[in-house]
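Complex shown without one protein chain; remaining protein chains in place.
Chain IDs A, B and C follow the sequence of writing; residue 1 opens each chain.
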Amino acid sequence: MNPEKLPKRVLEAYIGEYASGKSENAVNRALDLAHLGRKVTLVDLDLVEPCYTLRPLKWKLEEEGVTVLAWDTGELIGLGETGNILKPEVRFCLRHPGDVILDIGYGSFGAQVLNLVEGAEEEQDLNVYAVINIARPMTGTVPDIVDHVRSLARVDGLINNSHLGEDTDLDFVKQGALIVKEAAAILGLPVVATSVMEELAPALRKTDWYGHPVRVIKRYLPQAFW
Amino acid sequence: MGVIEGEKKAFMTGNEAVAWAALAAGAEIMYGYPITPQNEIMQYWTRLAPKHERKFLQTEDELSAGFTTIGGVLTGKRAFTATAGPGNVLMQEPMSMAEAMRIPTVVVVQQRGGPSTATVIYSQQEVTLTCFGGNGEGLRVVYSTSSHQELYDYTIKAFNTAWKYRFPTFVLADGYQAKMRESLVLYDPEERGIEMVPTEAFVGKPGMPGEDRPPAHLRNTYNIEEELEEVLKKDIQEYEQMAPEIIEYDEFNTDGADILVVAHGVVFRSAAIAVRKLADEGLKVGYFRPITLRPFPQEQLRQAAAKAKQLMVVESAYGQLLKIVKDNLYGMDLPIRTLLRPGVGVTPEEVVADLRTVLEGRED
Amino acid sequence: MGEAVRIAIAGEGGQGVQSVAMILTEAAALDGKEFLYIPNFGVEQRGGVSIAFVQISDEKIGAPKFKTGDIVIALSDRAVRRMGMHVGSETLFIYDAGIKGIDDDLPKNAKKVMAIPALEKANKELHPRVFNVLIMGAVIGVTKVVTLEKAKEAIEKKLGYKFEQNPELRELNFKALERGYQLVAEMGVA
Partner (left out) sequence: MDIQPKMPKSWNAATKPHKFCPGCGHGLILKALGQVIDEMGIQDRVVFGCDIGCSLLSWDFFNVDTVQTHHGRTTPVMVGIKKASPDRIVIAYMGDGGGYAIGSQHLVNAATRDDKITVILVNNTVYAMTGGQMAPTTMPGQKTETTPFGRDVAQAGYPMMGPEMVAAITQEGAYVARGSVARFRKLKEYIRKALENQLAMRGFSFVEALSTCPTNWRTNAEKTWEFVEKKMTEQYPLGELKVPVIKEG
């Protein structure tokens, strides 16, 4: 991937409904940035399904130079089962120098979860990206995506992450790109990227059929088994 | 203690026998919720308790009966409760906590018909529930009694087993044993040389916590799998270590039996009468009776079964003892015949008739 | 374990079936015998046929429940129908002669079936409330499992507190006991 034109600090929050791929996108983004030699902090702000995502990957990500703000399961009693306790340092994550990537999960409150982060409201450079997979029943059509994104309180761009797991083919990704593009037009938002699994990446260029930048996704989360 | 002086022959119901046994064992408090057929345990206890400065609390349900019993035990008192049927279902939640935290509770179960409310009369359908209830590994002790004398003996013993090994302990009887009247001998355990295992408080020990002693921080929740595994490994190891010390069983005529009858609880009485009657006639029949259903006398049953041509499992349930027997005989090639009467009593005549069809080749 | 005498008594709630069993077993205890008594109790609400299963023996008793009794007594129409299942070839089946509409329901396989005018005798000669004691007398007359003396002692033990207030009751109960005993003797069963 060619280095895209990156701002001084990349401040991005990934939001999306259950199994949209928001965490996968956030993890890949953090690692890509770290591999460019940038200082990156990855923040677990998924308060609905927290322990199922970043916690188990923490050591691996840290090996690759990413600072991870997430509880270790062992730190909290009761969290094998549940676990929705905000780690105090998460509140001040935007004060970390360098890039900050937030996995903000999903839920009734959408991006309002950013209220828990000091300075989020004032921070001009923070972008919230909604990750969309048209294979998910609640974001399958243009009107559904529009409704969904509007319910999230604050979104600055969409990411087409349409996939069918192992069965994904290019046609499906293309179909997703089109639907997401149309939804974005109605919402007045940019499509920030189309994400594809690394197996399909060789068939694509830097941009997809509609000119959206392509991001290559390596799968890390199957390893995430609390 | 001096609740009972000398040995006293008495005729009473099984529920009454349990109340006397708990009293004689030095039980200090009972917690309970009404359910037939165990009600009279509470009724007798509440009449006897004040005379001997013992306590009682009637709770709002069996969840509460179980959890208050845990509370009583935590302060170092011999505490117990009694239940049946749907009440036993609710009782499994607190007993699962007792199992997790090694709290020596004692529960008397008078089995009634199931599933659901079914009958208030009788069954042996709470074997699986009592042995393996709760979301755990069944780390508990279950004594299956067959007479009033045993109800008395094993209720006393249950307190000692519980407090010695710190596993929740059950006395598993049934509606027949609860309600019928027959003779037994009441006694003071100390006078018979049965030493009552001393109790110990889990909370409220002397001294200032954090200064004179560490505070008791008791929990049943763990952070990670490995932490739980470590606790369970230790508990399971201690359970298995205990097993040979407490396993009890009874057997008769097991050498070269054409049929070995396996039965527990009150059904064992019918089985024993039937087997002895046919053995008197010169037929090759024997019986094996597990008294501890948890832990199960596995080696002893396997040895007896190895000498038999065929097994016959008799129970007032549709295969609950049978399942345990099969599990414990795993790998042995032995036909098992069954006489399964879920929720219904089994008479000696029925067992005799069934045995004859096999032994005398009258099978259809 | 020796052979026990197996007795089943069935009737409607309020006919005093269970108290007969209690007094009978008390008498057995006073006589130094072993007994096993199990009430057949319905679900918590009332209304079922009340049955008392009693076994009396010189030795410890085996199983609590028996299929067929040596003597089976039915005191109501429902009881007659309910107790058929407890009748076998060795059973003496006794029912109250006043029960109507049960001719087709009487057991066919019993050793002997007999009607005794217990209710009538109690009503006419004594008092309806001692009907159950009269039945007990009949049971003792047929089985001889306990002596009349021990039966009286047991009655005294169980009902003595009532007799203190009303001594006439004692005589009434003892008479009923003896009347029942005689009744079966007169019928040649004893």
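FYI, a contact is a pair of C-beta atoms (placed from the backbone, for glycine too) under 8 Å apart; a residue touches a chain by one contact, two chains touch by 3 or more.
Note that this is a predicted model, so its numbers are computed, not measured.
Peer 1: Quick check: which displayed chains does the absent chain contact?
Peer 2: Contacts of the unshown chain, counting the full complex: A, B.
Peer 1: Which of these, B:77, B:102 or B:264, touches the one chain of the complex that we don't see?
Peer 2: B:77
Peer 1: Among B:209, B:256 or B:335, which one is in touch with the chain left out?
Peer 2: B:209
Peer 1: Touching the left-out chain: which of A:19, A:86, A:146 or A:187?
Peer 2: A:86
Peer 1: Using the touch definition up top, pick the residue from B:15, B:36 or B:68 that touches the left-out chain.
Peer 2: Counting the whole complex, the residue in contact with the absent chain is B:68.
Peer 1: For a quick check of understanding: of A:26, A:68 or A:113, which residue touches the chain that isn't displayed?
Peer 2: A:113
Peer 1: Kindly note down the residues of subunit A that lie in touch with the hidden chain.
Peer 2: Output for subunit A: 47-49, 75-78, 82-86, 88, 91, 107-109, 112-113, 115-116, 121.
Peer 1: Contact with the hidden chain only, please: which subunit B residues?
Peer 2: Residues of subunit B in contact with the hidden chain: 28-29, 31, 55, 57, 59-61, 63-64, 66-72, 74-77, 79, 93-94, 97, 202-205, 207-211, 215-221.
Here, only the chains that are shown with their structure count from here on.
Peer 1: In whole angstrom, what separates the CA-based centres of subunit B and subunit C?
Peer 2: Taking the mean C-alpha position of each chain, the two centres sit 35 Å apart.
Peer 1: From the C-alpha centre of subunit A to that of subunit B, how far is it in Å?
Peer 2: Centre separation, subunit A to subunit B: 56 Å.
Peer 1: Quick check: what residues of subunit B touch more than one other chain, meaning two or more?
Peer 2: Residues: none.
Peer 1: Would you mind listing the residues of subunit A that make contact with two or more other chains?
Peer 2: Residues of subunit A touching two or more partner chains: there are none.
Peer 1: Which residues of subunit C touch subunit B in their complex?
Peer 2: Residues 1, 25-26, 29, 34-44, 60-68 of subunit C touch subunit B in their complex.
Peer 1: Under the touch definition given earlier, write down the residues of subunit B that touch subunit C in their complex.
Peer 2: 11, 36-37, 117, 119-121, 176-177, 179-183, 266, 269-270, 272-273, 276, 345-350
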